[in-house]
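Following this message is one structure expressed as structure tokens.
The complex is shown incomplete by one protein chain, all other protein chains being positioned as in the whole.
Naming follows writing order (A, B and C), and every chain is counted from residue 1.
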Amino acid sequence: MKAFPKAKLQEVLKTLASKGTLYVPALVDETHRYYPYRADIQVSLEQNSAISPKEIFFPSTEKIYNFTAYGIDGDYEEILPDRTACVLFGVRSCDMQAILCMDDVFLTRGYIDEYYATRREGATIVALGCSKAGADCFCSSMGLNPVEHEGADAQLYDLGDYYGIQGRTEKGEKVVEALAVAGLLSESSAEVLVPEEFVLQVDSEGIAEKLQAMFEHSLWDQLWRKCINCGTCTYLCPTCHCFDISEKKKNQHCGVKIKCWDSCMFNEYAMMAGGHNPRPSKKEKVRQRFMHKLRYFPERYGKYQCTGCGRCIAKCPVNLEITDVINQVREAKVNG
Amino acid sequence: MKRIGVFVCHCGTNIANTVHCDQVAEVAKDFPGVVYSCDYKYMCAEPGQQLIQDAVREHNLDGYVVAACSPRMHEPTFRKCAERAGLNPYMIEQVNIREQCSWVHADKEKGTEKSIDLLRMAVAKARKNEPLSSSTIPVTKRALVIGAGIAGIQTAIDIADNGFQVTLLDREHSIGGRMAQVDKTFPTLDCSACILTPKMVEAAQHPNIEMVTYAEVTAVDGFVGNFDVTIRKKARYVDFDKCTGCGACQEKCPKKVSSEFEMGLGPRKAIYVPFPQAVPNKPVIDAEHCRYLLDGKCGVCKKICPTEAVDYEQKDEVIVERYGSIVVATGFDQFDISKYEEYGAGRYPDVITGLHLERLMNASGPTAGKIKRPSDGKVPEKIVFIKCVGSRDEAKGRPYCSKACCMYVAKHATLIKEKMPQSKSYIFYMDVRTGGKSYEEFYKRTQEQYDGQYIRGRVSKIFQVGDKLIVRGEDSLIGRPVEIEADLVVLAAGMEPRADAVALARTLGISYDQHGWYTEAHPKLQPIETHTAGIYLAGVCQGPKDIPESVAQASAAAVKATGLLSKGELTSEAMIAECNEAVCAGCGLCISVCPYKAIEKKKVSERVHGQMKERVVAVVNPGLCQGCGACTVNCPSSAMNINGFTNEQILAEVDALCQR
Amino acid sequence: MSTVEDKKQTAQDWEPNIVGFACNWCTYAGADLAGLSRMQYPPNVKLIRVPCSGRTNPQFVLRAFQKGADAVLVAGCHPGDCHYSTGNYFTRRRYLLMQRLLEYMGIDPRRFQARWISGSEAPKFRDVVTQMSEEVKALGPNKKLREEL
Partner (left out) sequence: MNSLIKEMQALAQELLASGEVKGVFGWTKGSRWYLTPPLFIQKAEDAIKLHYDEFAINNLTSLLLDYRNSDDKIAIFVKGCDSRGILRLIQDKQVNPEKVLVIGLPCPGMVDKEAVKDQRHVHDLPLLRKCQECRYPNPVLADRTLGDVQVTKEPGVPIGITAERAIQKGVGSKGKERYQEVKEIEALSADEKYAFWQKQHEKCLRCYACRNICPACNCRECIFESDKKGWVNKAATTTDNAFFGITRAMHVAGRCVDCGECERVCPAGIPIMKINRKIMQDIDELFGTYDAGTDLEEAGPLNHFKLDDPEEFL
């Protein structure tokens, strides 16, 4: 398998950066998220990023169009994201799966989100296989292979001192070829390191089907008791895709419309125009989150919306863990 | 979207000189919501207002903005103009492009630019104006006067003469207050009782005055127009309907007690009338000293009372009455001279205060008008007066001047000379303050015709040698120490707030200064009102003053009180706070900052998950709220908002001003 | 849109835009008195009339900086003179904290001022306004906490 020594990582990143904006997982001011590559940036590949790469294709705040209004007539002018190509480096299997989930939502079933589509098409995703399971990871329990994911354009394998690389798509091939041209690649027959067993494991088999009869189950009465209804889990989760439209006025005539993240955990999320809220208290909101992840999404798109990245488990202020929910659903007695 | 009109005023040349009014009006046409914009020479004048009213009808405007002088000046004018045009007066805004723009910026371009910014701000605010109306609160046409000294009596009489019911309440069992203890008054030397008792009788017989004596206010709830006052009537143990005031019980009662009215210089009985001219002139049994009430013995008064008016079973009675306004006239206490050990006050019986001397000189006093030394009853030859005792003295915590002492010391010196020609009065003073009508002449007469010897200097020590009091001081004019062997020393004790003045202030909810004098709404322009609507002050409780000023304040307080009652109802401010009960969490942070105690808590019930649940929210009392807005800032969830200055309006103004 | 609307940004003739919150009973009256006495001062401060300085919410100050004000002035009656008796005592406490917090956040102290200006202190109003305008003009436009659209 073609590979390059880990020691040469910086050069690999430099060559990739010359092709277009390169996003790498880096640690800046103690925040571990995907940043545009700079020579002095502290790249960090030991663990998965604290904040997911979803913000590259689906940013938390995005201007969608400028508008002007004079009395009753007004017009608007769309602001599409720039089309320059970008390379997303170091995406792990859980995040790659999450991107596929996002693709289902934003690119399929007759609804194409231009903003997401523009960014997504211009991107080349270089996935990275994991050699060590993180404290909160459980992607294997969600049917994913930590070592590789077929959805990526190119796949890196952890070979100990080397990173093996395989191009999968035409864009991926270009990446491999660019590295080869730069003389960075050499042949290596080293073993691909595979993470030993995961700390967190759960059997997610058949959970979606079982949940279909559990909307009124007493499990939901207890689950919400410790939740504080903040948006941490939804904003860190790579597959959460809800957004709201807001606006900012430059002056009394013109302004800009903004698409920004929203969370089903917020009170105002399900508030109807007339003031009625079908999910008034925490119980409904917590139930909605897990039902969507483990039942509604699979019913609609045929795969769990949870990829086992463990970010919500890591940062939930009250440790309300989706693995624990899956276990409780498995053990729940459902009559009839 | 509201239809807003813009009217830019030239104010003759005051604005037009340094602001292109036509350009301002022109630019305003593009502001959102503006459907009509023009400028004119004199907006506030009749033709200007007519122009506005026509424009309102013609363009069916919802509200308008006038860019002219200061709203502090013509906002009422333009509000009335709006009303005449059929608009709600609070739908208009006035922005100041004269005092704060054209008059202070000579550069015409910059002045125009600023006027446009200010106008944009005002239009942004006007678009968020809502029709407001002031609500009306019914007023109970009844007043309460607390304290029945000369100030309280005069207030009650004036209110009653205006045709309103008034309750005159006093803690003592007779009305008359301090002035009843005084013998003569300066500068006319009228006998105090002669000018006071007719007023007391008039008050007693006035059909509109209900006298409640021997009673105290224990609680005041409610607010202006509707004060619910809890009054505790102390038990008198004498049935006033049966008692004819014959005085038989007083003679026979065996128990002698030192009379507070006589400042401890004379006795009274356990069942007593404090002074002959007392109103009501019927006795009261002093529960702390009456042998029967204490240990069941005696009962003489009940036996000999011809009309069986004595009733030992009487209990205190607590009543709650509703009043529209309250006047506080609780007077003062005399400074406790025992705090001056250096003068031997409290140790030497012959070191007395002005009030003691008043009782000694009074014909109905303990010595029937003859001045005798409390120690041995001898007639004093040399009398020393010391002024500013407990006044103008930071060390004793009394930095203020008590205003009336200079005059009553001069009066004492004059009267003593008149009564005892061979006596000699020495008066130690720092300054002599005679700030009243014919006061200075009175003081001149004391020195010239009544041989009052004024010594400018402080007295350092007084000590007793034999039966003489050695007064050691200094005469700063000649720079030599002075020593006088005096037979009697009279200290001009200053005025102090009542011992329980602060407690009453807290009950009423009015503020007081660091000494305990009640705080008026404004020291110069509102000396009668307090910050609590409907509560007024009269007399010395608001600060040291003499009788003419107290009477003047009393009549002023009466006008204020009746002014409130005559309207029958009170129109509240329109631009006041309002609580959004859906958002209010009932935390009470607003209540802690409201200067007018205008916010109360109330229970609301609402459906939560199918059940009716009760919770507490804040509610604003329109009668009390003055719209200051302190509550809106202390309320984190901005449930509290001020109509006319809402959060949304001020944000719109900030946005409009910051536009580039 | 007429030309007067868009302001020139060149350095030397740039004019600061200062938002002022003036209490209706004292500072606004003081400003009027400055006008009556025809005092002259730079046109950079624009006053928003509020019933009491106690009505000025720190969130208005943040909003002004966010929307592009170069400086903010909060002015009211001297403690003790407040028309509502205790309004400015709370203003004093709140803005003693807010002033320090803004400085702690990196805002230049000269860009935020809270001052007591009574109804008769017209000269003081002019001096405060003039001093603020000159100082802020020297400091240049405020970029901190400002919204970039």
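We adopt the following convention: a contact is a pair of C-beta atoms (placed from the backbone, for glycine too) under 8 Å apart; a residue touches a chain by one contact, two chains touch by 3 or more.
Since we're looking at a predicted model, the values are computed, not measured.
*Asks:* Give me the visible chains that the unshown chain touches, in label order.
*Replies:* Displayed chains contacted by the hidden chain, ordered by label: A, B, C.
*Asks:* If I consider the whole complex, including the chain that's not displayed, which of A:R38, A:R83 or A:K226 touches that chain?
*Replies:* Of the listed residues, the one touching the omitted chain is A:K226.
*Asks:* Of the residues in chain C, which ones touch the absent chain?
*Replies:* Output for chain C: 58-59, 62-63, 66, 78-80, 86, 89-90, 92-108, 114-116, 144-148.
*Asks:* Please give every residue of chain A in contact with the chain that is not shown.
*Replies:* Those residues of chain A that touch the unshown chain are 29-31, 50-51, 60-61, 135, 199-200, 222, 225-226, 228-232, 234-236, 244, 246-248, 258, 260-263, 266-268, 271, 281-282, 315, 317-321, 323-324.
*Asks:* What chain B residues would touch the chain not displayed?
*Replies:* Residues 582-589, 592-593, 608, 613, 615-616, 634, 636-639, 647-648, 651 of chain B touch the chain absent from view.
Simple rule for what comes next: only the chains that are shown with their structure count from here on.
*Asks:* Roughly how far is chain B from chain C, centre to centre by C-alpha average, rounded to an integer in Å?
*Replies:* 37
*Asks:* I'd like to verify one number: the distance from the centre of chain A to the centre of chain B, where each centre is the average of its C-alpha atoms, in whole angstrom.
*Replies:* For chain A versus chain B, the centre distance works out to 70 Å.
*Asks:* Mark out which residues of chain A touch at least two other chains, giving numbers and ranges.
*Replies:* As it turns out, chain A has residues touching two or more other chains at 250.
*Asks:* At least two partner chains per residue is the criterion; list those residues in chain C.
*Replies:* none
*Asks:* Hey, which residues of chain C end up touching chain A in the complex?
*Replies:* Residues in contact with chain A: 147, 149.
*Asks:* Sort out for me which residues of chain B touch chain A in the complex.
*Replies:* Contacts found on chain B: 30-32, 120, 124, 609, 655-656, 659-660.
*Asks:* Can you check the complex and tell me which residues of chain A touch chain B?
*Replies:* 69-71, 249-253, 280-281
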